[in-house]
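Reading through the structure tokens given below for one structure.
Excluded from the complex is one protein chain; the other protein chains are retained at their positions.
Here is chain A:
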Amino acid sequence: MNQLLEQINVDQMIIALNETLFMTFTSLALSVVFGLIIGVLLFSTQSEGLYKNKILNAGTDFIINVLRAIPFIIILILVIPFTKMLVGTMLGAKAAIPSLVIAATPFYARLAVIAFTEVDKGTIEASKAMGASRFEIITKVLIPEALPALVSGICVTGISLVGYTAMAGAIGAGGLGNLAYLYGFARRDNVVLFSSTVLVIIIVFVIQGIGDYIVKRIDKR
């Protein structure tokens, strides 16, 4: 075991781990913010919604479906010109962020809509009867009441993003995926392949564990 550990280039591992964490959490934060906004938009423009708008609803729904239909590996390639414009390069962890956000935002938006749909319609009706404005209903009722589902949605999205970063890594974004592909696969270094896989698994478990703990704390139903 010691012998095995000695074979691992720890510095290289830590750099790769940092890159993966950076990519995952930066893109997760951005995707959750954008996804939540789009989720609220989708939910409230529905036919029974607070800001009923058929055209806006159908348009947003269409874009979300298209983005969700494109495999991530294709998104990576399609987004290259946009990334170059925005970040200046198509290599490195930073350059992976735009494509990761574009892939995860529609995913989280869908999860947010599901979370909002589960909010008791009666509480929304009661808030209306109390004279709440539509904005107050969204900020004071819809989001707080959907919070546990929104948080577990963040977890699911975060875990998907860990997988996406590995794919992005394979085409030059760095991180554990890059390490596993370049050293583990291309150079047939099984120790690197194995240890980067273990790290990815640990990240996923930690995200899920933290998520479950928070959901349990905030769910008062």
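Operating definition for what follows: contacts are C-beta pairs under 8 Å (C-beta built on N, C-alpha and C of every residue); 3 or more make two chains touch, one makes a residue touch a chain; residues count from 1.
Quick note on the criterion: contacts and distances are computed from a predicted model.
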Protein name as given in UniProt for the chain not displayed, "NADH-quinone oxidoreductase subunit M", "D-methionine transport system ATP-binding protein", "Pyruvate dehydrogenase E1 component beta subunit" or "Electron transfer flavoprotein subunit alpha/FixB family protein": "D-methionine transport system ATP-binding protein"
Listed residues A:52, A:140 or A:187, member touching the removed chain: A:140
Identified contact with the non-displayed chain, of A:33, A:77, A:130 or A:201: A:130
Chain not shown, touching residues in chain A: 120, 122-123, 125-133, 136, 140-141, 144-145, 147, 218, 220-221
